[in-house]
Every structure is written in structure tokens, then in C-alpha cells.
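Removed from the display is one protein chain of the complex; every other protein chain stays in position.
Let's look at subunit A:
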Amino acid sequence: MSEEKKVALVTGASRGIGRAIAEQLATDGYTVIGTATSEGGAQSISDYLQAAGNQGCGMKLDVADEDSVTSVVKSVSTEFGAPLVLVNNAGITRDNILMRMKGDEWSDVIETNLSALYRVSKACLRGMTKARWGRIVNITSVVGSMGNIGQSNYAATKAGAEGFSRALARELGSRSVTVNCVAPGFIDTDMTRELSDEQRALMLGQIPLGRLGAPEEIAAVVGFLCSEAAGYITGETLHINGGMYMA
């Protein structure tokens, strides 16, 4: 790291994997800006960053809204400097089998999980190409590779994000900007805590390591991909799933 701290932008950072990533990047010496969809979420991000002694803060952002994205990236750039590390982590699920899926369950997931990559990445590229250095990490899912019942919308966005990343990696390689994905399996977060005991037992039976992953185990890999040491990795997807899916 140079003496001037780089700015890292993490979407969906109020809890779960996003929070662990924001905390990891704070530890690694970045000024971290975390985003959440509500003011309360943004405040909680500011609180934990401040507790960690970080100069960054939480901001309210709706990744499905282009104006919101433009204005947040602009204000981050003015107040803290252009983000050279971007972690697209914000995501939602609207599970339903396709035969019952409503149009808005499909389109909400596409907008928040996939079209957001277009909006947020594009808004950050100017700073990265100018700096001739950048790191984009998109958080996908094992479901993008394996599929899952009731998640055709979610799986489409996660597989789509991986294709997006490979294309962008080619576009930006000449500027030393790397673009990679991290694909978590079952991680111990609010999302998986909603499962019934029966579902949980079934799931654990498919995982060679026999346990859920911790958010910190995802964050550590994101931290590595953002580091100088990972400068020759681009267009890649790293799977972190306890062995439940081996490519």
C-alpha cells in the first residue's frame, strides 16, 4: 500500500458477508465506504467502521437506481477519493419455482443482482482507468454453477455476473484493473439461518467439510483478490463452499 490510503467501496455492507468484507478491507488499510439500502443500515456501517478506527463511513444506496449510484460514487470521490477497489456484494433473493414466479420476482432480482453490476462498475471505471490500477470483485454464488430449485432468477444473475466479469476483465486488462468473482456456498448468515432443521441437515450432508462457512472465510479471499499479491488473477471465479461443488 502507498502512503495514501486507497478507497474501497463495498455494496450491501450492513450485515453478513458484506460486513465481513468491509471489516477485512478496513484491516487491510483501505478507507472503506459501505453501502446499505436504509439510513439505519448506513448508520450501523458508520458505527462499526468508526469502532475499527477507519476513516470511511456508511452511505445509503439503492443499486437498482442509476441516479442513486451516480450521486453516491460522485460524493465518495469528492469526499474520500475515487474508489479503486469495488466489491459488488449487494444481492437479494425472491425464491419461487419458475411455474409460479411473478414478473416482479424475476425483474427485482435481475435489477439488484445483475444490472447493478453495470451501473456501479461503470460509475467507478473512470477513477480506476485513470489510476491505471483497480480491483473489482463480484460476489456470486455456488448456485450460479449448480443451480437450485426455486432460484432460477438468482442463479441466472450469479452465472451472468461471472460472464460479465470475464468480459470486463478483458476490457480493462491493459489498465491493470482486475475483475474477479468469489462464489460462496452455504455461509452462516441471516439468509441461511431462516432454513428449517431438516433443510439444514440435508444441506450439510452435501458438504465434505460438514459445516457452514463463516463470512470471514469469504472476506479473507476478497481481501486477497484486492491485494497486490493477486495482481495476475483476473477473469477468475474462486469457489468457497467446503467442497460441495468442485469445478
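Here is the rule we go by: contacts are C-beta pairs under 8 Å (C-beta built on N, C-alpha and C of every residue); 3 or more make two chains touch, one makes a residue touch a chain; residues count from 1.
In the analysis below, contacts and distances are computed from a predicted model.
Hidden from the displayed complex is a chain whose UniProt protein name, among "ABC transporter permease", "Tol-Pal system protein TolB", "Acyl carrier protein" or "Carbon-monoxide dehydrogenase medium subunit", is "Acyl carrier protein". Check A:K130, A:R193 or A:R211 against the missing chain and you find that the one touching it is A:K130. The omitted chain makes contact with just one of the residues A:T78, A:S174 or A:S196: A:S174. Not every partner is drawn; the one left out touches subunit A at residues 126, 129-130, 171-172, 174-175.
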